[in-house]
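In this view, the complex is presented without one of its protein chains, the others remaining in place.
Our next item is chain A:
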Amino acid sequence: YAWDANEEYLFKAMVAFAMRRYSSKSTTQISNVLLCNVTDRVSFWFVVTDSSKNVTTVPGSEVEAAIRMNRNRINSAFLLSDKTLQFLKITSTLSPPVEPSTPVWLIVFGVVLCLIVAGIVFLIISGIRKHKKKSKESTERENLEEKVEVTLENGIPCEALDIKAGHVNGVFAADDERFTSL
């Protein structure tokens, strides 16, 4: 927006408002605020006169204090900020940065750590299960081989070896007279 006489009027009104709030006297009028040396830069000097004490100016410190108290109201009236509306010799107090009760990073860290621990536990348990399955399989296989071993020794079925005697070979045992008598 352009800076014209209306804006100047608003400025005078805001300063008067600030003085009224600060000193809680309702005697300051808009006519008490005087602007001078207005430049194109939009910079100017202003003084506040005190109508009760005949054309004397209110001390600068009082005006400064009043403006500092109502700085944000003045800023928002002009849709400006501390940086764009500068009062020379009035430094702004800084607002502290917002700190949540638990630092955010701790929360994120907690989430990350939980995920990692869950992953590790899952992998370890699956590893143990696989190991158990493998060892169970190998012991089962061993048992099976033993049973088979019992029945097959040297390729000859053990039952056959249990039979009494065996077959008599007729060629050798048939003829008793062939043997020489002692």
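Just so it is clear, a residue touches a chain if its C-beta (ideal position, glycine included) is under 8 Å from a C-beta of that chain, and two chains touch if they have at least 3 such contacts; residues count from 1.
Just so it is clear, contacts and distances are computed from a predicted model.
Colleague: UniProt protein name for the omitted subunit, picking from "Integrator complex subunit 14", "Vacuolar protein sorting-associated protein 16 homolog", "Transporter" or "tRNA-guanine(15) transglycosylase-like domain-containing protein"?
Modeller: The record for the missing subunit names the protein "Transporter".
Colleague: Taking the full complex into account, find the residue in A:M69, A:I124 or A:L144 that is in contact with the omitted chain.
Modeller: A:I124
Colleague: Which one touches the absent chain: A:N6, A:S43, A:S81 or A:T139?
Modeller: With A:N6, A:S43, A:S81 or A:T139 as choices, the missing chain is touched by A:S43.
Colleague: Just the residue numbers, please: which parts of chain A touch the chain that's not shown?
Modeller: Looking at chain A, the ones touching the missing chain are residues 39-43, 93-94, 96-97, 104-105, 108-109, 112-113, 116-117, 119-120, 123-124, 127-128, 131.
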